[in-house]
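See below for the structure under consideration.
One protein chain omitted, others in place.
Naming follows writing order (A, B and C), and every chain is counted from residue 1.
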Amino acid sequence: MDTSNTKNWKNKLHEVIYEADTPLGKLFDIVLLILIGLSIILVMVESVKGFSDRFYDYLYYGEWVITIFFTLEYIARIISIKRPARYIFSFYGIIDLLSTLPLYLSFFFTGSHALLTVRALRLLRVFRILKISRYISEANKLGKAIKDSGAKILVFLFAVLVVCIIMGTVMYLVEGEESGFKSIPVSVYWCIVTLTTVGFGDIAPVTPLGQFLAALIMIMGYGIIAVPTGIVTAEYAAGGKKPVVPLNTQVCSNCNAQRHRDGAKHCYNCGETLHYD
Amino acid sequence: MDTSNTKNWKNKLHEVIYEADTPLGKLFDIVLLILIGLSIILVMVESVKGFSDRFYDYLYYGEWVITIFFTLEYIARIISIKRPARYIFSFYGIIDLLSTLPLYLSFFFTGSHALLTVRALRLLRVFRILKISRYISEANKLGKAIKDSGAKILVFLFAVLVVCIIMGTVMYLVEGEESGFKSIPVSVYWCIVTLTTVGFGDIAPVTPLGQFLAALIMIMGYGIIAVPTGIVTAEYAAGGKKPVVPLNTQVCSNCNAQRHRDGAKHCYNCGETLHYD
Amino acid sequence: MDTSNTKNWKNKLHEVIYEADTPLGKLFDIVLLILIGLSIILVMVESVKGFSDRFYDYLYYGEWVITIFFTLEYIARIISIKRPARYIFSFYGIIDLLSTLPLYLSFFFTGSHALLTVRALRLLRVFRILKISRYISEANKLGKAIKDSGAKILVFLFAVLVVCIIMGTVMYLVEGEESGFKSIPVSVYWCIVTLTTVGFGDIAPVTPLGQFLAALIMIMGYGIIAVPTGIVTAEYAAGGKKPVVPLNTQVCSNCNAQRHRDGAKHCYNCGETLHYD
Partner (left out) sequence: MDTSNTKNWKNKLHEVIYEADTPLGKLFDIVLLILIGLSIILVMVESVKGFSDRFYDYLYYGEWVITIFFTLEYIARIISIKRPARYIFSFYGIIDLLSTLPLYLSFFFTGSHALLTVRALRLLRVFRILKISRYISEANKLGKAIKDSGAKILVFLFAVLVVCIIMGTVMYLVEGEESGFKSIPVSVYWCIVTLTTVGFGDIAPVTPLGQFLAALIMIMGYGIIAVPTGIVTAEYAAGGKKPVVPLNTQVCSNCNAQRHRDGAKHCYNCGETLHYD
């Protein structure tokens, strides 16, 4: 009885922490997201000089309150799952650890504090709450289109890099150091800035020949932006024809597998029964 | 008889003010648009120092003439409609009020004057005149494509924001304050400026590692611009296959409903007879 | 006989000047294009200080030689055509006149000289030489796609302008004059620079709120660039399939040919009568 009770209690906790189907589970996720957002704002605001001096105490205590909550959440996540290793070494498990450790480490080392912004990655959890399968399938479709285009885009970026190395060297020879093209790596950097149409303007060609070459690079960048766009568009349009299964937010209490199809009774990965209530 | 006469008079006024089918209704809308354009130019020109000093009187009186016309128009709109609340609390009703109030308020408060530029929103009325159903259906199609892509584009922008927060923090740690990366929020701002390929150049990386990371961000921004483009293109191409009904500029004199299909005899919303002449 | 001879001579001249089928006609067009290119380079180079001082004589005489040639060509074009008014008031006729007049006018007025660059428009003649119909049909297709998208792109640009006016005013109120946002028109200009991802950096927000709003504008600009792209792409992809004739499902009883146009009485392939009942 006692074991069954513990098991039952663990299942409840698992449901609240890992899933978003029940009202309590949803509430937990929303509170968690607000805290993640708050903690990111805290870390950002701390870096602003005038601000951190005036509100030092508030920032300091707020930081600790949030970190202790995250630590408790991390422990609860490990307890409530049957195979903790599946969570600890998962992507989110590592992120969760990394978002609490830095503050504890800041006792011993200075500087590790800024690493707290790793917490921004925790915002990715937001997708779990957006239960409406529409959002999940959209993200799936998007991710699929990008993954499918990956090989092509790599080939494309490789070609762009080769062009930038060659044109960067030419610009270094043409413009020379007095125009800001101090070395070949800096020239290559400038070439990337120009080709991607960012154009900071901290370095800009001065000689007529340099300006002519720069114009060529710009027109090239303006024209070839069409290539990745064309790839993703074609891939995306093609991907839209494949059937998409609606997913729910159930998480297996045994192996932590996610993305079960709506209505699934057993985990697709390990066969464990999924608890919907 | 008198009531019928009043009703008739109100119907006429309604037709002139709300619709663009009759020559008088068209003329009213064109005069209105010119005045809206003029009033926007007036407000903009007032903010130019040299100008406003020299032509202060002209600007002041022009402002008042236009505002009084807009006030009269606002009152006429309320009178001529059967259920004024439908107009007053509609999007355009609020815009119309907001575009007259600021000048009156400027008697009592200073600064509220600049709010007059809310009038720019009134320019949206221009779509009403462009009667040719082609334009309306185009705008509909465009709006539909953007609305349909909304969920995906939100997911995309969310991912972009997470990337900017993380890369912004890294740049803050790498470059430090002497390069202009004064705080994490400023670094995140710089990251958005760079990723979107705007590149002001007021802040630019100086260290080799910072320039290398900046190059990565740029190439990322150059590559992922393909994603929203691909989404809208696919959505837009797909949207083109659905039947589009030609609409007219009739507006129901009872419930103010718009977008009636061409040739409709009754309002699709409340059943009121539509008057075409 | 004499008249016939003159007519013959005029026909020859017409063929050489207006067409590019004969070797002589092609040669004439190529020589003309080289001269147009040269004259544009001359005008550009003249504006470069150090250059024009040193080579003043060469530039001066070169200019006159080219202008006299263009004048003779203009006269020849008028003589050789049967209805000179068709040429004189055509687009190219006006361009041809405008590209010779400025130098003559520069005797009387100073400054009109720079107008010589109108000659750049004459470069459009290059399409005439590229006789291969492939190029012309491509240009036609491109032009058609742009024309077809025109209405939609106008609607889009109008919306962009309204956004820029509103956001420009907000930035003016937020940043104020000390950050470079001197007046509302300048702020609107800055807003266009930012939204189109150009980003000169001569004006840049300094306050945190201003930078936040700027980030919003940039992300907006980065996202909505997808809209015109989507429009032109969809239009262009659709344009490749035109002209589209409605087809029926009839199949020829003689040669089995399909895809007859609706209402066809005979098979387009073998002429067999099609039976609709």
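The criterion applied here is as follows: a residue touches a chain if its C-beta (ideal position, glycine included) is under 8 Å from a C-beta of that chain, and two chains touch if they have at least 3 such contacts.
Small disclaimer: the values here were computed from a predicted structure and weren't measured.
Within the complete assembly, C:197 is the residue of C:80, C:100, C:197 or C:211 that touches the hidden chain. Not every partner is drawn; the one left out touches chain A at residues 151-152, 155-156, 158, 162, 165-166, 169, 172-173, 182-185, 188, 194, 197-201, 204, 208, 211-212, 214-215, 218-219, 221-223, 225-227, 229-231, 233-234, 237-238.
By the touch definition given at the top, chain C reaches the unshown chain through residues 40, 43-49, 114, 117-118, 120-121, 123-124, 126-127, 134-135, 138-139, 141-142, 145-146, 153, 157, 160, 185-186, 189, 192-193, 195-202, 221, 225, 228-233, 235-237, 240. Of the residues in chain B, those that touch the hidden partner chain are 197-201, 229, 233.
One rule holds in what follows: only the chains that are shown with their structure count from here on.
For the pair chain A and chain B, the distance between mean C-alpha positions equals 33 Å. Contact of a single residue of chain A with at least two other chains is seen at positions 197-201, 229, 233.
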